[in-house]
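The other protein chains are all here in position, but one chain of the complex has been omitted.
For subunit A:
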Amino acid sequence: MNQLVELKSIKKKYGKKTILYDMSLRLEEKQVIAVLGGNGSGKSTFLRMAAGVERPDSGQVVYADKNIRIGYVPERFPNYLRFTPNEYLHYTGRIGGISEAELKQRISSLLHRFQLDKWSDRRISTLSKGNIQKVGIIQAILPQPELLVLDEPLSGLDFSAQQELLLILDELKERGTSILLTYHEAPIFEEVVDQAYYIKDGQLTEEKLVEKDAVKVIEVKGLTDIDVQEWNELINKERRENSLLLYVNSENSDQILSRILELQGSIEYVGNIDYKIE
């Protein structure tokens, strides 16, 4: 596979605080890489460097072709925009050099896929957070980019939009697009991501995450942290608004599932995951 973009020894400081220390990453054609990490770890900064919207203090971002088309979904897509989705997408498409005829067809198809048609003539500033996020995603994929950078793209999206995004990412990957993304909703992306890295203390760990299938994530409702506190088989647990995410080695998953059922917990999701055991 051909290399599409390489970030070489990237360093970035904001004021006196160093966010990224000497980070390097190579992304090849058709590759999907996830950059994970806690809040404030520098994921978004790293993604902005990769998308070319921000410059590193030192280091280099080298693209295979200087005219490479890049799509970028920012962490917070502007929510004050005074245009309708139709107008905004039309402007960004034209600015990106897409012909009028092709643009109309692409916009209408993407608005339809994200079920945004009925909101297409209302001002973006009046739309819900999820619908604004959809506009942010559509503007990034509209130019059929060779490199797509997505900063927490699922933020605010409903289930059907999340599924549609996954389908589109799959299609883009098939077509040759390389994708660099960050997210908190690990199970959803497990089928799309080829490789995941972890940012901690401003450095990107070269260490790959454990093999797929080695760790399962179980989303369960109706149980509390206290119910599972003595389950030593758990690698980790995360409290969500209405549910609990349990991370467990695959070999122990059946045992955990049985215990959940015994306690009359409701199993919402079971899936394999790339998960870094620290």
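Note that in this section a residue touches a chain if its C-beta (ideal position, glycine included) is under 8 Å from a C-beta of that chain, and two chains touch if they have at least 3 such contacts; residues count from 1.
In this text, contacts and distances are computed from a predicted model.
Participant: Could you check which of "ABC-2 family transporter protein", "Nitrate/nitrite transport system permease protein", "Sarcosine oxidase subunit delta" or "Imidazole glycerol phosphate synthase subunit HisH" matches the UniProt name for the chain that's left out?
Facilitator: "ABC-2 family transporter protein"
Participant: Specify the residue from the set A:59, A:96 or A:222 that touches the hidden chain.
Facilitator: Counting the whole complex, the residue in contact with the absent chain is A:96.
Participant: Mind listing the subunit A residues that contact the chain we can't see here?
Facilitator: Those residues of subunit A that touch the unshown chain are 48, 51-55, 67, 70, 72, 74, 76-78, 80-83, 87, 91-92, 94-96, 139, 143.
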